[in-house]
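All protein chains but one are shown at their positions in the complex.
Letters A, B and C mark the chains as written, and numbering starts fresh at 1 in each.
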Amino acid sequence: MIRVQEEDFDIGAEVAAIRRGRTDIGAIVTFTGTVRDVAGGEPISAMTLEHYPGMTEVELARVEGNALARWPLQASLIIHRYGRLEPGDNIVLVVTASPHRQAAFEAAAFLMDYLKTSAPFWKKEETATGEARWVDARESDDTALKRWRRTKRAAE
Amino acid sequence: MIRVQEEDFDIGAEVAAIRRGRTDIGAIVTFTGTVRDVAGGEPISAMTLEHYPGMTEVELARVEGNALARWPLQASLIIHRYGRLEPGDNIVLVVTASPHRQAAFEAAAFLMDYLKTSAPFWKKEETATGEARWVDARESDDTALKRWRRTKRAAE
Amino acid sequence: MTLKIRYFAWVREQTGRAEEDLVVPEEVASVGDLIAWLTTRGPEFEAAFARPEVVRAALDHVHVAPDAALAGAREVAFFPPVTGG
Partner (left out) sequence: MTLKIRYFAWVREQTGRAEEDLVVPEEVASVGDLIAWLTTRGPEFEAAFARPEVVRAALDHVHVAPDAALAGAREVAFFPPVTGG
């Protein structure tokens, strides 16, 4: 399931909704990405997340589909916020549920790595002095992504 | 932080407590282990978790200390329940918080792998027919543990 | 060929528009051709595409390489490498 929204989300409520009425789940992993108060060593006061309505949903659904094809997941959820956010605010939530813990962990990490490098979101940070700048894509995110490609080749 | 308790826990409340008043966290990973309604292909109606009071706390603190030494964590939490549990019930909660997602993911997986193989808990499952049997340790848990040892050697 | 062109993040700020409908000449066959043609429209487009290696493109909501053919596409988007999550 995917949701793209301006409003905040509630981790406990989302996990409870996924588990409700089910007794077959053995492992639930959540990842929550939050706004940090520093970026590149400088304090930031806020950030604005712009996205590409229409494409965002397509990309998140594609990423989720890849995870569902690869791991035995009983449920998965991606919520990504857009708009203006302040330090401490939630940005993204990923939840995976599986009978086994390794599948839940790997799928959650995979979902984050993929959406970091393919979901059309762009962050603009505001410093305390009022200056605003677009965040550069990080090379480490591309590196994180590559490990899933390596794993796939090795398994083929 | 570690807690060994008979009572249930609340994932959302625990994450909120860790985040309260902080704006330096960038990534929070939670792992929740729950009682499944089947084991070894057979339906189970309940399980009882026995543990070794005194040693359990020592082991969980040791495992947490190893994770804190290895990853730049801003917070970590392990809650492990004991006593009688039914399918769908919570067994264990691990929470990790870090500026970076990979540290949070890896540390949470590490904590689970280590506590699965070293924390003195034993599960006794009850089948629907009332039969009770002790769960055998799984070889896959030992295998999961070994990857951290390999990683460590490679980094040295 | 009429295309809806959309711009995001600093590409949007540099071109000074979020989207526009453009009639594109037939000889503009690929995403790369489209970028080359757009840069002839004025200094704001020249600036936005000055470093083509940092501009990404999507055709009808799918990421594509610069040599992707435009034939059949209705919407083309240009944006920097993504930074969500």
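Keep in mind that, in the parts below, a residue touches a chain if its C-beta (ideal position, glycine included) is under 8 Å from a C-beta of that chain, and two chains touch if they have at least 3 such contacts.
Quick caveat: nothing in here was measured; it's all calculated off a predicted structure.
In the entire assembly, the chain absent from the figure touches the shown chains B. Screening B:A16, B:V58 or B:A128 for touch with the missing chain picks out B:V58. Against the chain not shown here, chain B presents residues 33, 49-52, 54-55, 58-59, 80, 91-92, 112, 115-124, 134-138, 141.
Here is the rule we use: only the chains that are shown with their structure count from here on.
A straight line joining the Cα centres of chain B and chain C is 48 Å long. Chain centres here are Cα averages; for chain A and chain B they lie 23 Å apart. For chain A, residues that reach two or more other chains under the stated contact definition are 33, 112. With touch defined as above, residues shared between interfaces to two or more other chains in chain C number as follows: 85.
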